[in-house]
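Take this structure first; my questions come after.
With one protein chain withheld, the remaining protein chains of the complex are depicted in position.
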Amino acid sequence: RSGKMAKSTKLIDNEVFQAYATYTAIVLLKMMLMSLITAYFRITRKAFVNPEDTASFGKGDSAKKYLRTDPDVERVRRGHLNDLENIVPFVGIGLLYALSGPELSSALLHFRIFTGARILHTLAYLIPLPQPGRGLSWAVGYAVTFSMAYQVLKTVLFL
Amino acid sequence: RSGKMAKSTKLIDNEVFQAYATYTAIVLLKMMLMSLITAYFRITRKAFVNPEDTASFGKGDSAKKYLRTDPDVERVRRGHLNDLENIVPFVGIGLLYALSGPELSSALLHFRIFTGARILHTLAYLIPLPQPGRGLSWAVGYAVTFSMAYQVLKTVLFL
Partner (left out) sequence: RSGKMAKSTKLIDNEVFQAYATYTAIVLLKMMLMSLITAYFRITRKAFVNPEDTASFGKGDSAKKYLRTDPDVERVRRGHLNDLENIVPFVGIGLLYALSGPELSSALLHFRIFTGARILHTLAYLIPLPQPGRGLSWAVGYAVTFSMAYQVLKTVLFL
């Protein structure tokens, strides 16, 4: 593929950018999956938050009792928020990192470890695994993003 | 505009990217609007969460009673969080999709439907409309983002 790179100035023909695009799409799809899991638990646990969502269960008290929190729903929601808190920095800093001209092998290492760590984090949250399973998977993803931010600032610092 | 594209290698002169920039700015401004609506309801409903925010109502119990949750405030906040959960993947995956060389007509279709769906979602949440209004508008935006992610992975997959 290096021949293609030499001829093209298009971002999308750059292998590091292709790797960034691939892993970013994967982690964002993984994050989007949390919405479906939340919906699944809301429906199976009959635990809703908006009155209009329980209208199909009848009127008055018969529907109102389904306006409640459920531990499984809340657990998925915490996992989803943790994804937002960690995947947003990865997507933003990862883009800058991919454009800063890293070695392909180094970029792949960062992207793969982050993606693996976030998938493990979700599993650790939802199963749930005993600690420090979730804590470690969170810390690995955090460290990868920090390492990319360091590379970006080292390359482009313009204050 | 095609003459401009042929001469320029700048992203911003690419029509697909211009469309991405336009719709991304619109949906992010729409998301930012949720902060103003939250502030409006907090002030009109006198429902705050930080003690320092109620200091102007006096000291002690006269101010403390305004540290409470309000259904309207919480509803806007849920809409805001739902925006974050759905607009973040659109912005990230949409950028990669715009760079992956889609047909302009296809890209416009994706961006327009997503933007329309998210505006409808906000209206459905805030009015509120009976279900499945909010659910459908959410699902349409979700499906558009998924379709763009599929195009990205089909074009650039580099694992």
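Which chain is which? They are A and B, in the order written, and residues in each are numbered from 1.
What we mean here is this: contacts are C-beta pairs under 8 Å (C-beta built on N, C-alpha and C of every residue); 3 or more make two chains touch, one makes a residue touch a chain.
For clarity, every value in this text was computed on a predicted model and none was experimentally measured.
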Legend entry - Touching the absent chain when the full complex is considered, from B:Ala55, B:Ala143 or B:Leu157: B:Ala55
Inset, instruction - Go through chain B and note every residue touching the omitted chain. - result: 9-12, 15, 17-19, 21-22, 24-26, 28-29, 31-32, 34-35, 49-50, 52-53, 55-56, 80-81, 84, 87-88, 91, 95
Legend entry - Residues from chain A at the interface with the omitted partner, ascending: 9, 11, 75, 78, 81, 84-86, 88-89, 92-93, 95-96, 99-101, 128-131, 134, 142, 145-146, 149, 152-153, 155-159
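We take it that only the chains that are shown with their structure count from here on.
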Inset, instruction - Can you check how far apart chain A and chain B are, centre to centre, with Cα atoms defining each centre and the answer in Å? - result: 17
